[in-house]
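Below is one structure. I have some questions about it.
Up next is subunit A:
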Amino acid sequence: MITLTHFLVVSVCIFCIGLYAVLAKRNAIMILVGIELMINSAVLNLVAFGRYDKVNYGGQVFALFAIVLAAASVAVGLAIILSVYRKYKTIDPNNITDLRD
Partner candidate 1 sequence: MGLLSLLIFLPLIATTIILLLPSSLRDSYKYIALGFTIAQFTLAGYMYSQFDAAASGVDTVSGYQFVEHLSWIRMDLGTLGKLEIDYFLGVDGFSLPLLALSAFVMLMAIGASWNITKSLKGYFSLLMILNVAVMGIFCALDFFLFYVFYEVMLLPLYFLIGIWGGARREYAAIKFFIYTLFGSVFMLLVIVGLYFSVTNPLTGAHTFNMLHMMNPANYVENSFFGYINNYNEVFGISARMIGFIVLFFAFAIKVPIVPLHTWLPDAHVEAPTPVSIILAGILLKVGGYGIIRICLSIFPDAAVEANWWLGLIGIISIIYGALNALAQKDLKRLIAYSSVSHMGFVLLGIASLTAEGISGAMFQMISHGFLSAALFFLVGVIYDRVHDRYIYNFRGLTSLMPKYTGYVAIAFFASLGLPGFSAFIGEAFVIIGTFNSESVGTGIPRWMAIAGSLGILLSAAYFLWTLQRMFFGETRLKGGEEWASALVDLNKREQLILFPTLALALLLGVIPSLIFDNLNSSVLNLVALVKQYI
Partner candidate 2 sequence: MKELLTISPISMSILVVLLPFVAFVIQAILGKKSISGIISLVAILTSTLISGGFVFSAVWNSPPASATYHWFTIGDKTFTIGILLNNLTVLMQFIVCIIALPVHIYSRSYMKGDSGIHRYWMYLSLFCFAMLGLSVSKNLFMLYIFWELVGFASYLLIGFWFTREAAVQANKKAFLVNRIGDLGFLIGIAILFSSFGTLDLVDLFGKDGIFLQGIDKNTGWMTAAGIAFFLGAMAKSAQFPLHVWLPDAMEGPTSVSSLIHAATMVAAGVFLLASVFPLFNETVLLIIAIIGTITAISSAFFALGQYDIKKILAFSTISQLGYMMVGVGIGAWDAAMFHLATHAFFKCLLFLSAGAVIHEMAHLKAHGNQAFDAQDLRNMGGLRHYMPKTFILMAVASLALAGFPLTSGYLSKDAIVITAWEWALHHGGLYLVVPILLVVVSILTAFYISRLIFKAFFGEFRVKDLDPTRLHEAPSSMLIPMLFLGICALFFVFSWNPLSYADAGILKGLAVVYPFPEVHAIHIVVPILLVCGSLIACWVGWRWYAKGRYPLNADNRWVQASLNQGYINQFYQKTFIESTLKLTQLSYWFDLHIVDGLVNLSAKVVRSLSAISSWIDRHIVDGLVNTVAGTIYYIGHLLRWIQNGRLQNYLGFAFTVVLIGIIYLIIR
């Protein structure tokens, strides 16, 4: 029987992979991918917990909303990466340190 816990474990795994990708990848696209993964882990959680809201299906609705939002943010993120690439000729975040003191 697949319980809520299984969903949560899978979700954590996905989140951690996403987090790892965000923190460690040397490529902005891969970071974006990581973010997507983390959003998806959240979506998975929303869906899993949506079981407890059988009246409004708030979980599913919110998951759909998040997927749409993620798609939009990926578009914006890719645009930013593109313009960053145009400016710096790289998309390795380690090389873009304008925020240094």
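On the choice of candidates, all candidates are chains of the complex that A comes from, given by their letters.
What we mean here is this: contacts are C-beta pairs under 8 Å (C-beta built on N, C-alpha and C of every residue); 3 or more make two chains touch, one makes a residue touch a chain; residues count from 1.
No experiment lies behind these values; they were computed from the predicted model shown.
Student: Looking at subunit A, find the partner in this complex that touches it; the options are 1 or 2.
Tutor: Result: candidate 2 touches subunit A.
Student: Considering only the defined contacts, which subunit A positions touch candidate 2 in the complex?
Tutor: Going by the criterion above, the answer is residues 19, 22-24, 31, 93-94, 96-101.
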